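Pasting a structure below so you can have a look.
Excluded from the complex is one protein chain; the other protein chains are retained at their positions.
Entry: subunit A
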Amino acid sequence: MNSKAEKFDVLVADIEQTGNKWFTKEVIEGDEYGTVVYHGRLEIHGNSLPVFIVLDNSVFSYIRVAITTTSITAAAIKKVLPKLNELNQQYKVTKYYVNDEDSNIYADISVPTTDDTFEPAVLVNLMLEVIKPHLDEVHPDLLKIVGQAK
């Protein structure tokens, strides 16, 4: 556990009072950084994308969105890397990459903050007001490039 997660818990409790069970909390046992992961979902054009909000004792808090949930092929990786590079250059907030272990595309949103200045609402607002509209715009094209468009 860590002090940012304690603050985030308060926000999650507030959200849950409205009947919204948006986040599931996972405490990583025995982790030296006291890491806590909040699992959620973002609905993008009928796709339910897994979201992980990762908080620990370091200054590096981040949001991770799984852009694909089915591994993409080696040929698709080759095709999509130039597009990911273009997005990485164009948008300040998001960073796209293909994870070597599961061959899925992820977008990370890094939010460096100290314990004192950590504002949990900022993360949720960022997700709903910046990341969601951004993914609404770029996600269909990414799925098309990797051959996973519905």
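Criterion: a residue touches a chain if its C-beta (ideal position, glycine included) is under 8 Å from a C-beta of that chain, and two chains touch if they have at least 3 such contacts; residues count from 1.
FYI, contacts and distances are computed from a predicted model.
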>> When one chain of this assembly is omitted, its UniProt record names it as which of these: "LLM class flavin-dependent oxidoreductase", "YbjN domain-containing protein", "Glutamyl-tRNA(Gln) amidotransferase subunit A" or "Sulfate ABC transporter permease"?
In response: "YbjN domain-containing protein"
>> Considering the complete complex, identify which of A:3, A:71, A:88 or A:148 is in touch with the unshown chain.
In response: A:88
> If the missing chain were put back, which residues of subunit A would it touch?
Replying inline: 59-60, 62, 81-82, 84-85, 88-89, 92-93, 95-100, 106, 108, 110-114, 117, 119, 126
